[in-house]
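One structure coming up, written as structure tokens, with questions to follow.
The complex appears here without one of its protein chains, the remainder shown in place.
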Amino acid sequence: MINKKVNSVKEATEGISDNMTFMLGGFGLSGIPENAIKALVDSNIKELTCISNNAGVDDFGLGLLLKKRQIKKMVSSYVGENDEFERQMLSGELDVELIPQGTLAERCRAAQAGFPAIFTPAGYGTEVAEGKEVREFDGKMYVLEHAFKADFAFVKAWKGDDAGNLIFKGTARNFNPVMCGAATITVAEVEELVPAGTLDPNQIHIPGIFVQRIFQGKDYEKRIEQRTVRVRE
Amino acid sequence: MINKKVNSVKEATEGISDNMTFMLGGFGLSGIPENAIKALVDSNIKELTCISNNAGVDDFGLGLLLKKRQIKKMVSSYVGENDEFERQMLSGELDVELIPQGTLAERCRAAQAGFPAIFTPAGYGTEVAEGKEVREFDGKMYVLEHAFKADFAFVKAWKGDDAGNLIFKGTARNFNPVMCGAATITVAEVEELVPAGTLDPNQIHIPGIFVQRIFQGKDYEKRIEQRTVRVRE
Amino acid sequence: MLDKIGIAKRIAKEVQDGYYVNLGIGIPTLVANYVRDDIEVEFQSENGVLGMGPFPFEGEEDADIINAGKQTITTLPGASFFDSAMSFSMIRGQHVHLTILGAMEVAENGDIANWKIPGKMVKGMGGAMDLVASAENIIVAMMHTNRAGESKLLKRCSLPLTGVGCVKKIVTNLAVIEVTDKGFKLLERAPGVSVEEIVKATEGQLTIDGDIPEMTI
Partner (left out) sequence: MLDKIGIAKRIAKEVQDGYYVNLGIGIPTLVANYVRDDIEVEFQSENGVLGMGPFPFEGEEDADIINAGKQTITTLPGASFFDSAMSFSMIRGQHVHLTILGAMEVAENGDIANWKIPGKMVKGMGGAMDLVASAENIIVAMMHTNRAGESKLLKRCSLPLTGVGCVKKIVTNLAVIEVTDKGFKLLERAPGVSVEEIVKATEGQLTIDGDIPEMTI
């Protein structure tokens, strides 16, 4: 068993520096690597490019990095719910590349799986396809989209083991699995880190080979954006 | 819940006919859809094209269909261990297209996921790439390979529920998940069929949306090709 | 004339037995409440869940179980969770049968614009571009006109497109309209709405073929 366990978020984020490109898992505030984000904020590194489906809210998630102006560019599919983001974007301080959500997922997966590019129908005929190669297959048009390149991927899982194996919970899974192994170094933080051999090999969502460092996260806030409930009758 | 359960392999294979293209899960004899194969043999349909990593052995798996000369063409990565296959291939009765194993998997997955084609490095510079488009990305050469089209996919899972959700066991998983939803109709047979709500939604390998029909298989032989053991000291 | 709930109720009638359905934010989300009880339908949300149920009871919300609108949800028996790549495999691979979403503009050729207004803050397209480029059956839920009273059913979209030639049907506060090779075709009038009112509110080519029935919801 190849041991991926590190003892702190500090050790897990060793090697981060200015101008790097990061992938960050999560959808909205669900399944975001809370510990890694805090460490990035504390590190004061800047001029970052962040590939993440969303950009957090003003006081949580990637919003914390935006507030300290550490991010140069966001690559996302949806960036609402964040006033500071809006201010920086409209003022031109922040570069934003918006891409379709499925394309975002598959450009990560392409990097993970060693594919240089994919043909997707998403965005054909729209400004997303401008300047890109398009091609017809069987009468339908597709856009050529390239695999991402990133220095670090920061993901959050529910359970993990020393071998780097990961299991996600519910919709907190989202982009986390497709980002594993899609960057030079994948850092996984988990709510519960167990010894190798504890998890069922049949029920691993992401095998440890896609993960370089794993650590036990702490103080998870797991904030809810839209608390919708029904009344018990 | 959309109910995918059918009561017999007969019902599950309704609509099969001569000249169709089938995908069949399994690696060697592990994880093959034993019940569906027997039904295909009994149906006497012929001129079939079978996409399957292997071609079974003389008296089991796809070998049973070969013996009755129901197969016109095999699309596989490895076809050893089968004398009748060899005889038909060398005599020209059987058309065989050999493609790299990873390409086979990904051409299934492309069909499942709505991608028309993929760029893979496998086979570049070899006869596998002859007549195909090749392209350089970042200094490396890739071959353009197209998504498969098939009429039926026959897969075998360990557990399944009425909603068509599937869980596989061990390396019997292999090609089964990537073939689900990669054909017009996906037929899943399972060792244990349970009511919807029984399986943990977090631990489903293939969601039921990729499966059109599911049935409780029976009399699984699960033959071992190479029984390798060590002696207890 | 229909209100938002009326639009949702009318669209709910388009949902057929055995359908996997993706619902956009807003009016489309309401559709789930009005689907007939006697058919089997499953709702997919592109953030990674199939088999969504109602909102949780108070105190049972789980930050790890949300829909694409970031709302806390529950799941029904037979549900499953999966990653973003598999989620869009369902969509791109046309395993999801029906997509219902809102729009700012629809053109008579089926083009849709629903993600960007130049000069305003752009929040992004989320999964909309994947959905409209992939789904075989796309129904748009929207008001027939904008706040300025201008038609949203146009000859050509003026806003940046989300997808081209993809919308199959539009249900508005005034009408049910099909998108055909020859442009919009009026299928049904909302209760109390005349054909003339619909014609007036529709900028794009609108075919009216015989008597147009009033819809039942």
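Read from first to last, the chains carry the letters A, B and C; within each, the first residue is number 1.
Note that in this section contacts are C-beta pairs under 8 Å (C-beta built on N, C-alpha and C of every residue); 3 or more make two chains touch, one makes a residue touch a chain.
Everything quoted here is computed from the prediction, not taken from an experiment.
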item	value
Interface partners of the hidden chain - shown chains only, full complex considered	A, B
Which of B:Val6, B:Val41 or B:Met89 contacts the chain that the document leaves out	B:Met89
Residue of B:Thr21, B:Thr49 or B:Ser76 in touch with the missing chain, whole complex considered	B:Ser76
Chain A residues that touch the omitted chain in the full complex	1-3, 109, 111-115, 161-163, 165, 181, 195-197, 201-202, 204, 207-210
Residues belonging to chain B that touch the chain removed from view	27-31, 53, 76-80, 86, 89-90, 98, 100-106, 108-109, 120-128, 158, 168-178, 205, 222-232
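As a working rule, only the chains that are shown with their structure count from here on.
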item	value
Where chain A and chain C are represented by their mean Cα positions, the distance between them in whole Å	28
Gap in Å, rounded to a whole number, between the CA centres of chain B and chain A	33
Where chain C touches two or more other chains at once, by residue number	49, 81-82, 85, 88, 91-92, 134
Per-residue multi-chain contacts in chain B, two or more chains	114-115, 201-202
